[in-house]
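As you look at this complex, bear in mind that one protein chain is not there, while each of the others sits in place.
Chain nomenclature is as follows: A and B, assigned in order of appearance, with residue numbering initiated at 1 for each chain independently.
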Amino acid sequence: MTRRTLLAVALLAAAAPRLALAQSAERRTVQYKVGDRLEGAKGKAPKDKPRYRDLKWDELISPDWDPQAIVRSLNLDAMQDGDVRAYEAMRRLKEEWNTAPPNPALDNVDVRIAGFVVPLEREGDALKEFLLVPYFGACIHVPPPPANQIVHVIAGKPVAGTATMDAVWVSGRLGQFPVTTSMGRSAYRLQATLVEPYKPS
Amino acid sequence: MAELAVELADLRFAWPGQAHPCVEIAAFSVARGESVFLHGDSGSGKSTLLALLGGVLVPQAGSVRVLGTELTQLSAGGRDRFRVDHTGFVFQQFNLIPYLSMQENVLLPCRFSVRRRQRALERSPTLGDECRRLLAELDLAPSLWQRPVTQLSVGQQQRVAAARALIGEPELVIADEPTSALDATRQAAFLDLLARECRQAGATLIFVSHDRRLAAHCDRSLAMADLQRAVAPA
Partner (left out) sequence: MKTLLLLALRSAWNRRLTLGMTLAAVALSSLLLLGVERLRADLRASFAMSVSGVDLVVGARGSPVQLMLYSVFRMGEVAQNMSWASVQWLAQLPGVAWTVPVSLGDSHRGFPVLGTTAAYFDHFRYGDRRPLRLASGERFDGLFETVLGAEVAERFGLLPGAKITLAHGSGDGPAPEHGDKPFVVTGILERTGTPVDRTLHISLESMEALHLEWVGGAPIPGLSIPPQHVRKFDLTPKSVTAVLVGLDNRGAVFGLQREIAAFRPEPLMGVLPGVALDELWQLVAVAERYAQLVSMLVVAVGLTGLVAVILAGLNERRRELAILRSVGARPRDVFALLAFEGVAVTALGAAVGALLVGVLAALAAPWLQAHYGLALRPGMPGAAEWRLLGGIVGVGALASLVPGWRAYRLSLADGMTPRL
């Protein structure tokens, strides 16, 4: 009996690295659907960095911004169905959404935010720079988010094993930097100290 | 200092799965420095007896005292240690490890036993010197010393084996049919050589063979058949 057990153990050990590989491949394909967001689950803040504030994507927009104001400016009760002014107003609204101002309070703060990865620069296999977006499929299948819902992340240490649309927690210092384009006056940039895979708890 | 080199009492050993015991000895003792000729045909249980004396096998019943130590009370590792510390073995053939040199073969017990290593170093400044001394004593010419052991004649191999058994002065030397592969003319000479060396070192010699003509070269001679008497019920 003991000889056979040893042989079985040896064969299992030979199979172990193969199983490990298969497992790591599986880990990546937690199936997100297009439009999925990572809200509502509490992750672990890094133990030695309690000062990171957990951030939700909605907070990235200035609290002063009031989309309802445009709807209020219309007199919807007095309109007919299919009124072209309503259509125009909606189009303007969507434009406004695209250029909504960032939250002025969120400049030079340590935050922690979860999102999906769009890679920009790699160093070998490791990711150095990427864009963080709020929902799955944000550049591939569905309209992209507006400027204030995209965070340009620069990793302090390149992150291995991360591919497009992987869900991650990013912790670091969030700042805004001015951009001279018509698509908004400034953009979010995050100097990341820690990037870890997102695990719903 | 124990009086007796070997003392067996009410010894019984049977191989697993066999009903009839292979070795059954009521009493047997060997004094220190004695040379004993043990005669027995094949199947008489002599190899088993030697294995019991070497502590390789453990009897189902009875006591095996070697140099005053009760082997049955030692752990397996303890018996292995005791064997190399105090016993030297010579076998019938294929005594030597083919991929080691002559000197490495002779010095094997010193690698496994601190005691024998120390005693060897008491005799000569280095282990190599002690090895060469013994080989010379056993009539092995220096010209042979560098030869691969596989190229030695049987007689030469047996003498190298004897050197290995004697290095570090173990108190007990057990020879299991060492001359059976030699020609008749050489057999007696080998036994004399071995007996002389043991006498010089003060070691006890147990010499097993089926050839009764060699019995005269030892102090005492007895047959396995006489030894194997039924153990008296406890």
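Note that contacts are C-beta pairs under 8 Å (C-beta built on N, C-alpha and C of every residue); 3 or more make two chains touch, one makes a residue touch a chain.
On a predicted model such as this, the values are computed, not experimentally measured, just so you know.
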**Item:** Of A:Ile61, A:Leu131 or A:Ala167, the residue in touch with the unshown chain
**Value:** A:Leu131
**Contact partner of the left-out chain, one of B:Leu11, B:Val30 or B:Leu57** = B:Leu57
**Message:** Among B:Gly45, B:Pro59 or B:Pro109, exactly one should touch the missing chain; which is it?
**Reply:** B:Pro109
**Request:** Sort through B:Ala9, B:Ala61, B:Leu74 or B:Leu100 and give me the one touching the missing partner chain.
**Result:** B:Leu100
**Asked** If you put the missing chain back, which residues of chain B would it touch?
**Response** 47, 50-51, 54, 56-57, 76-77, 80-81, 83-85, 89, 91, 94-100, 108-109, 111-113, 164, 176
**Item:** Interface with the undisplayed chain - residues on chain A
**Value:** 2-3, 6-7, 9-10, 13-14, 17-18, 21, 25, 98, 118-125, 129-131, 138-140, 143-147, 150-152, 163-164, 179-184, 187-189
